[in-house]
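Only one protein chain is missing; all other protein chains are in place.
Moving on to chain A:
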């Protein structure tokens, strides 16, 4: 059963990356455009109520790709909107997502303290 969960995470996560690769290769999009599209898709899927079932099914295969960033932003906004109405759309947004962004900021700062730049982008 455990092995099966790992396999599902591998396949679903890999498949989302394949979509990203096709956007880059076939439609000649930059990585920035590709990731932006995937984030928007994740937000829309959560609006349709489809992303949570995907997480239940695939675990980290759905939470690790960047689509989950759009999902959790929407999820926080919807949860607060349900409780507090209009204001909740703004206040709830970062409730669920905060860990990814705060981790990136904190570790980015620590990395800048520790590591020296090695020429062209690390």
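Observations on the structure shown:
As a convention for this text, a contact is a pair of C-beta atoms (placed from the backbone, for glycine too) under 8 Å apart; a residue touches a chain by one contact, two chains touch by 3 or more; residues count from 1.
Keep this in mind: contacts and distances are computed from a predicted model.
UniProt lists the omitted chain of the complex under the protein name "Stage V sporulation protein AC" (options: "Acyl-CoA dehydrogenase", "Sulfate ABC transporter substrate-binding protein", "Stage V sporulation protein AC" or "Ligase-associated DNA damage response DEXH box helicase"). The set of chain A residues touching the chain not shown comprises 2, 5-6, 9-18, 20-26, 31-32, 34-36, 38-40, 42-44, 46-47, 55, 59-61, 63-66, 68-70, 73-74, 76-78, 81-82, 85-86, 89-90, 92-93, 96-105, 107-112, 114-118, 121-122.
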